[in-house]
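Note that one protein chain of the assembly has been removed; the remaining protein chains are unaltered in position.
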Amino acid sequence: MRITPTRIFQIQRISAIALLVFMTTHMVVVHYPPMHIDFSQIIVRMGEPIWKVIDILFLLSVLTHALAGMYMVLTDLQKIGPYRQALGWIAVVLFVVFFAYGTKTIIAFQPPV
Amino acid sequence: MYKTTGFFSFVLRRVTGVALALYLFLHMWVIGSVNQGAEAFDARLATVQSPLFKFLEIALLAAVIYHAIDGIRLLIVHYFDVAEYRKSLFYAVMVVSVLLGIAGGLPMLLFAINGG
Amino acid sequence: MATNGTSKTAVIRIQKFNPDKDKKPYLKEYTVTVTPDTTILDALEEIKATQDGTLTFRRSCRHAICGSCAMNVNGHNTLVCNQRVNAHLDKKGMITVRPLPYLPIVKDMVVDRTSFWDQYQRIKPWLVPPEDVPETEFRMTPEEVKALNDAEKCIMCGACYSACTVTAMNKSYIGPHALLKASLRIQDPRDSITDERLVEISGADGAYRCHTIFNCIDACPKNLNPTQAIETLRKLAQKRAAYVDARKERQKTL
Partner (left out) sequence: MTDTNVITHDVIVVGAGLAGTWAALAAGREGVTDIGVLSKLHPLRSHSGAAQGGIAAALNNVRPVADTGPRGPLEPIPVGDEPVDSWELHMFDTIKGSDWLGDQDAIEVLVKEAPEIIYEYEHMGCVFSRLPDGRIAQRRFGGHSAPRANYSADYTGHVLLHTIHEQALRHGVKFYPEWYCMDLIIEDNVCRGVVAMDVLTGKLYTMRAKAVMFGTGGYGRAWKITSNATANTGDGVAIAYNAGVPLMDMEFVQFHPTGLYGKGILMSEACRGEGGYLRNGDGDRFMEKYASGLMELAPRDLVSRSEQTEIEEGRGVGDDKQGIYLDMTHLGAEKILSRLPQVRELALEFLGVDIIHEPVPIQPTAHYSMGGIPANADGQVIADGDGTPVVGFYAAGECACVSVHGANRLGTNSLLGASLFGRRAGKSIAKFIKDGAELAPISGDPTQKHEARIQHLMSGPTDKKESVAQIAAELKETMTKNCGVFRTEERLQKALQDIKQLQERFKNARVMDTSRRFNTDLLGAIETEHLLTFSEVIVASGLNRQESRGAHFRTDFAKRDDEKWLKHTMAYKNGDDGPKLGYKSVNIDWEKYPPQERKY
C-alpha cells in the first residue's frame, strides 16, 4: 500500500474518531476521578486481557494519529519540501519502534504473584 | 499573521496536537518501566508526580479536550456543508471546551491543592 | 457628485515601499476629504493625483470584477474599489492600507503574484473537452451549472491566497483559488481529464494541505467558498475511481 496524502488524511480522520472513544475511556479510567495513582491499581487493571487489547488499539490509533500529525506539521514548512519522503520513512520507523516498545510493555506485563 | 477565528483555532489545535504528541512519548517512557519492576516504575512515576506535574496534567487535560472538540468540528466541516457557520462553530467549540475543562479540571485542581 | 451628502476628512495610512530606494516598508499618512459614497479606491486615486504621484497600486474596472485592486485594509484582505471609506474608518477616523500580505512587494500596493499564477496554471485551469463534440451545445442541466457557478465567479484577485496561513508558510501549496478552479473543472461534466485532475489535487501540495482555516472565505470579496470546494475535492479524491466512472457515463449522454 502506497502512502499517499489521501491515505494520511484518512488515517488522521479515522484515528481521530477512534481516539474520541479510546481517549475518553482512558481519561476517565486512568486519570479521572482524580486519585493517587499507584503501582497496585495500575497492575490490577493492566493484568486483564481485555484491557490489554484496548490498550494496544489505543496505542495504535494514538501513534498513527500523532505521527501523521507531526508529519503534516513539518511538511507544511517550505524548507522541509525536499525531505518529505525521508520524513515519511522516519515516521514509519518511529511508528514501528514505538509500537513494538509499547506493545511489548502491554503484553509482557505479568501481575506479580 | 492574518488573524481570524479560523487562524486562532488552527494555532491552538496545532500547539495542542504537538504538545500532546510530545507528551505521548514521555508517557510511554514512564509506563514502559512497569516491566522493570516496581522500583523503577515508582522512581519514574515520582518524577512526574511533583506538584508542577499536577498542574501540567491539568493543562494536558485542557489540551486534549480542546484538541478533541476542535477535531470534531473539523469532522463536521468535512462531512457537512457548514462553512458559512464557521464563526458560530468556533465559539461553540470554545464554550464546550471550557465547560468540559472546568468539569474535568476543577476536581483535579482541588485534588492537587489538597494533596490527596 | 450625486448622492453624496456631507463630506468630512479621513486619514488614510498607507504602507509605502520601493525596494530600489527604501530599506523597509513604512507607513505614511494622507488626509483626504470623503463623502459617504467615496470608495477607498477613489481616495487612493485622489491621493495619487494631488498629493503623492509615487503612490503605486493596481486597478482597472472599478466595480469588483477585474480582480486588480485586492489589498489589505485594516488587517483584512479586500478589494478597494467596492468598499466605501466610511465603512472602514476606525475609532480615530483612520484607515490603514497595506499590500496583500505574504507576497513579495514590487512597489507600494503592487505585489508579485507569480506563485499565485503558477499554482493556477499548475492545475490546468482549462477545460479539456471530450474527443467528439456535438454540433450544437453540450446538454448540461441547470443543476450542474449551478454547482459550477460559485467557482466560475472567481475573479482571481488573490485575496484568499494571500490570507491563507498555509500559503504563508509554503508557496508550493496549490492554494484556495486554484483548488476552487480545479473543483470547477472536476465537477464540469464536459471535462475529460477528471482522473488526472484528481490525482494532482490529492497530491502532497493539494487539497489535503488545507487545514480548514477559513481565511480564504473571510477574505473573498466575491463571497465564494473555497473551503467547501476543497472539502468536496477531498471527498471526490477518496472515491476517485467510482467518480471517474460516473463522469464517463454522464459524458455519453451530454
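Just so it is clear, A, B and C label the chains in written order, and each chain counts residues from 1 on its own.
Please note the rule applied: contacts are C-beta pairs under 8 Å (C-beta built on N, C-alpha and C of every residue); 3 or more make two chains touch, one makes a residue touch a chain.
In this text, all values refer to a predicted model and were calculated from it rather than measured experimentally.
Looking at the complete complex, one finds that the omitted chain is in touch with C.
Residue-wise, the contact with the chain that is not shown comes from C:E152, picked out of C:E29, C:E152 or C:D245. Which of C:V11, C:L89 or C:V110 touches the hidden chain is settled by the complete complex: it is C:V110.
Only one of C:L27, C:V133 or C:A242 touches the chain withheld from this view, namely C:V133. With the whole complex as reference, residues 1-4, 18-21, 37, 39, 48-50, 52-54, 56-68, 82-84, 106-107, 110, 113, 117, 121, 124-129, 133, 135-142, 145, 148-149, 152-153, 155-156, 185, 188, 190-191 of subunit C touch the missing chain.
Assume only the chains that are shown with their structure count from here on.
For this pair, subunit A with subunit B, the centres built from the Cα atoms lie 15 Å apart. Averaged C-alpha coordinates give centres for subunit B and subunit C that are 36 Å from one another. Across the assembly, subunit A contributes no residue in contact with two or more other chains. Multi-chain contact residues of subunit C (touching two or more other chains) are listed as 211, 234. Considering their complex, residues 1-7, 10, 74, 77-78, 81, 83-84, 86 of subunit B touch subunit C.
Of all the residues in subunit C, the ones that touch subunit B in their complex are 75, 77, 101-102, 162-165, 168, 211-215, 217-219, 225, 227-228, 231, 234-235.
Within the complex formed with subunit B, the subunit A residues making contact are 13, 16-17, 19-20, 23, 27, 31-37, 39, 42-43, 46, 62-63, 66-67, 69-70, 73, 98, 101-102, 104-105, 108-109, 112.
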